[in-house]
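The block that comes next holds chain A.
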Amino acid sequence: MLEYILAKYNFWIYVILMMIGLYAMMGKRNLVKKLIGMNIFQTSIILFFVSIGVKAGDATVPILKGDGHGHGEHLIQVADYLNPLPHVLMLTAIVVSIATTGVALATLILIYKRYNTLEEDEIMAIRKDASSYKTQR
Partner candidate 1 sequence: MGEVIYSAKPLWAVLVSMIAAFLILLTGEKARNLREGWTILAALIKFVIVFSLIEPVLAGKTIEYTLINLLPGVALQFRVDAFGLLFGVVAATLWIPTSFYSIGYVRTLNEHGQSRYFFSFAMCLSSAIGVAFAGNLLTLLIFYEILTIATWPLVIHHEDESAIMGGRKYLIYTLTAGCTLLLAIGITYSLAGTLDFTGGGFLAGHGTPGLLILLLVMFIAGFGVKAGIMPFHEWLPSAMVAPTPVSALLHAVAVVKAGVFGCVRVILFVFGPELLHQLGVWTILAGVVAFTVVVAGLLALGQDHLKRRLAFSTINNLALIILGVSLLSKNAMTGGILHIANHAFMKITLFFCAGAIYAKTHKDHVSQLDGLGRQMPFTFAAFTIAAMGLSGIPPVNGFISKWFLCLGAVETHQIIFLFVILTSAMLDVAFFFPIIYNGYFKKPLPDVAAKIDEAPMIMVIPLCLTALFSIVFGIMPNAFLNFFNIVRLAVTNVLGG
Partner candidate 2 sequence: MSDQLPAFIIIAPLLGAFLTPVIGWRYRHLCRPWALMILAVPLYAAGGALLQVIESGPFGYNLGGWAPPWGIEYRIDHLSGLMLVLIAAIGLLAAISAKPGITMDIRGKEANFYTLLLLQITGLLGIVITGDLFNIFVFLEISSLSGYGLIAHGEDGAPMATFNYIIIGTIGASFYLLGVGYLYMATGSLNIADLATILPNLYHSKVILVGFAFFTTGVAIKMGLFPLHTWMPDAYTTAPNPVSALIAPLMTKVAAYLMIRIMFTLFQPDFAISVVPVATILGWMSVVAIIVGGIKALAQTDIKRMVTYIMIAEVGYIVMGISVMNRPGLTGAILHIVNDACMIFCLFLIIGAISYKGHGREIYHFQNLNKKMPWTMAAFVITALSMCGIPPACGFFSKWYLILGTIAAKQWVFAITLLASSLINAILFFRIIEKAYLAPLDSGAHSHDHDHEEEIIARDEAPASLLIPILITTAIIIILGPFSGKIIDLVIQHAVPATF
């Protein structure tokens, strides 16, 4: 059992991180904490992608040695190189994640300006008061 867990440790790490993130997003009542949770969640996925590019053995980054005219010094062995594509994909994903964080932070600023708090419960209470005030009027 332990071996099974250790053999796929990268998966377990990402799953644990993901759960932490999910918990923060769902369970925390502070909006900034939720946002942090979201970041952890996204990071876990990025780590997962990065880890699936890894290969056993001494594979390395794929920089092809050669004269640049197709006459390589040796044939390219797939096993010698890490798969670069997941890493490249994750560059995009990181950009997306940063953009999302930015938008979320901007929204938080809006919320803070409007309600003077970032606690979800307090905001709900304020909004409830406001709506009951509106209906009374």
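Regarding candidate selection, all candidates are chains of the complex that A comes from, given by their letters.
The working rule: a residue touches a chain if its C-beta (ideal position, glycine included) is under 8 Å from a C-beta of that chain, and two chains touch if they have at least 3 such contacts; residues count from 1.
Here the structure is a predicted model, which means the values were calculated and not measured.
Of the numbered options 1 or 2, all belong to the same complex as chain A, but only candidate 2 touches it. Only residues 22, 25, 31, 34-35, 38, 41-42, 45, 48-49, 52, 83, 85-86, 89, 92-93, 96, 99-100, 103-104, 106-108, 110-111, 114, 123, 127, 130 of chain A touch candidate 2 when the two sit together in their complex.
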